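Notes for the one structure printed next.
Apart from one protein chain that is not included, each protein chain of the complex appears where it belongs.
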Amino acid sequence: MDISNDTLLDLHHRMVRIRLFEEEAGKLQESGKVPGALHLYVGEEAVAAGVMSHLSAEDQITSTHRGHGHLVAKGGDLRKMYAELYGRSTGYCKGKGGSMHISDLDLGMLGANGIVGAGPPIAIGAAFSNKYRGTDRVTICFFGDGASNEGTFHEAANMAALFKLPVVFVCENNGFGEFTSQARHQAIKDVADRAAGYGMPGIITDGMDVLAVYEAAGEAIARARRGAGPSLLECKTYRFFDHVGVRGMGVVYREDAEVLEWRKRDPITLFESRLEEMGLLTTEAAAQVRERILFEIREAIAFAEASPFPAEGALMEDIYTVRGAAR
Amino acid sequence: MARGPIGIIANPASGKDIRRLVAHASVFDNQEKVNIIRRTVLGAVAAGCDEFLYLHDGHALVLNAIDGLDADATFTEVETPGTASALDSERAAARMREAGAAVIVTLGGDGTNRAVARGWEDAPLVAISTGTNNVFPRMVEGTVAGAAAGLVASGKLALADAARQCKLVRVEVEGERDDLALIDAVLLDEPFVGARAIWTTRVLRTMVLTRADPAAVGMSAVGGLLHTLTDADDGGLVVQVGPGGGTVVAPIAPGLFEPVPIAEVRSLAWGERVEVAGPGILALDGERERRLLRGQRAWLRVERSGPWVVDVARTMRLAACRGLFRFEAGGVDDAN
Partner (left out) sequence: MTTTEAPATRKLAYVSAINEALAQLMRSDPNIFIAGEDVGLYGSVFGVTRGLMKEFGENRVVDTPIAESGIMGLGLGAAATGLRPVIDIMFMDFIGVCMDEVVNQIAKMKYMFGGKATLPITIHTMAGGGMAMAAQHSQSLEAWFCHVPGLKVVMPSGPYEAKGLMIAAVRDDNPVIVVNTKTLLGMQAEVPEDMYEIPLGKAHVVRPGSNFTIIATGRMVGESLKAAEELAADGLDVEVIDPRTLQPFDTETCVASVRKTHRALIAHEAVRFGGIGAEIAAQIQEEAFDFLDMPVGRVGAPFAPVPFSPVLEKQYIPDAARVVAEVRRLLGRA
């Protein structure tokens, strides 16, 4: 695997940035400062970081209801992200989308999405567009084990393979569709098995090992870019927190022991010990990375809190594009 | 003769790694593994075995296989840590040994059988290939493989008649626990385990092979296309990858022929140790497994102390010769 030291440290930085963003977001929600529902990405950071590290802003992604991590990894501006969670006019969506619809089209993010399984058809549309315009851009479709039961996934997978579209379906298999364990929502365990049914390669990788994700995603993306068609990359990962909110333990739908077992394979801890072994990171340096990101986060939260709520007229704006105002 | 239950260890993760993307490996979906287990069980029951031990994996392959199966047999789960990793297979094999299993049927690839051997080094095995590019397990029909296992488990045939003990590579790692490989141990100039499978040649350094098979795919083929060595032959083969001795073009993954520069090829006598040193990764049976830190050494040697592998074809021929599936008129009911 060809990977520079800079990239290794960048992967680490992306994962820590997601983790801290989410932990702070969770606190803000629990303290009542952030309204609505938050679906936090903690535990799954290796997937977003390992995949997004291969993308430019020109490459698109479709995300899920658990979308903060994807936007952070794609280079999202934390100030605009927190402002959106706060429902402020300075947020990415001017306070009209919130956590579940957080997006930045300029970064190629075609939205977090409140509908499970909505992403795959949109992703193949972006991929179609990339191919139509003769670019080598690639579209990543993030989806979960739960979404793999939606018809939309199957329709999109079929069309992607049929049209040989430059799209990579990245299944973040965290073992749960909302509050229902995988064993209770599908008769299979490996979503990758479904790829064969559509005539594309499906592989499994360790979603807690950022380098395993990085390597596999790199190959899948390269394949898509050179016009060889779509593939399905299943990343076995785990949601440390609850489906919605922060609490992840003491819940009826899973055992605490299972959570603790997965936490032993915390993707950030695993990777940090690897980097330390290689002499690329020290405990002090890791603490500095955290401190720097926390500084950015504190500043972003202050920005969000100081930002105005949307003005009254904003309610009826942005529903339609006014002729001549489009790009 | 040995009588005891049959152990079943099926690896749900085999046949799904990155080689489907970077090469052209086949996809082995789990439903097919379930079907193979069913056929294996039915074959074994027909041959006279009615007791099974199994590893309960997260995919519940065995439970799915026996659900509704019309077979007069008992199935007992052996305790494992439930890590959904190779450790489960390793522990399951050890438990099966303690429980007196006569033979273990494995479904998986080289890596799966290696995990089993780590738990029970000289386990009697019927190894069914469901992996990617396997040298150790065979592509064999589950029905017949099950029957062969059943003949051994029921004591109708002696293990020594049905099986032969395999070689292995003993891996000693400085300051850490030992390890083993059944086919190949390879030092890679690579800092990460990453996606595990070996699919580039650039990082290959030193290979120690128990078998060098020109008809195989993988590391064994690299050696095999230079100097053939079967499991029946004595000793092993060492290949030093690097400039100086020309190049061999070998299939390192399904459909993926790559040039490999060869610095040296030589035979390895029983017990002779090959020293390798980090930094690097030791790949064992095709999977990046053990990290060697800078300067950390490891020693590789070939021994004949591996699993006893049942030759399914030979076993069935023997069964035919001895009329083990033949009964007098009206005597089929006494078959078991």
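For clarity, chains are labelled A and B in written order, and residue numbers in each chain start from 1.
Keep in mind that, in the parts below, contacts are C-beta pairs under 8 Å (C-beta built on N, C-alpha and C of every residue); 3 or more make two chains touch, one makes a residue touch a chain.
The model shown is predicted, which means the values in this text are computed figures rather than measured ones.
> For the chain that's been dropped from view, list the shown partners it touches.
The undisplayed chain, in the complete complex, is in contact with A.
> Check the options A:Gly125, A:Gly175, A:Pro201 or A:Pro267 and report the residue that touches the missing chain.
Per the contact definition at the top, the residue touching the missing chain is A:Gly125.
> Out of A:Ile3, A:Ala46 or A:Cys93, which is the one that touches the chain we can't see?
Touching the chain that is not displayed is residue A:Cys93.
> Which residue among A:His101, A:Arg225 or A:Arg290 touches the omitted chain?
Of all options in A:His101, A:Arg225 or A:Arg290, contact with the hidden chain holds for A:His101.
> Decide which residue listed in A:Ile115, A:Ala187 or A:Ala287 touches the omitted chain of the complex.
Candidates A:Ile115, A:Ala187 or A:Ala287; residue touching the omitted chain: A:Ile115.
> In the whole complex, what residues of chain A lie against the chain that is missing from view?
Interface residues of chain A facing the absent chain: 60, 62, 91-97, 101, 103-106, 110-111, 113-115, 118, 120-130, 132-133, 139, 151-152, 155-156, 158-159, 162-163, 317-321, 323, 325-327.
Assume only the chains that are shown with their structure count from here on.
> Please report how many Å separate the Cα centroid of chain A from that of chain B, as a whole number.
37
> Under the touch definition given earlier, write down the residues of chain B that touch chain A in their complex.
12-13, 16-18, 20-22, 27, 29-31, 58-60, 83-84, 190-196, 291, 293
> Touching chain B in the complex: which residues of chain A?
Residues 1, 3, 183, 188-190, 192-193, 195-196, 201-205, 209, 211-212, 214-216, 219-220, 223, 231, 233-234, 236, 261, 274, 277-278.
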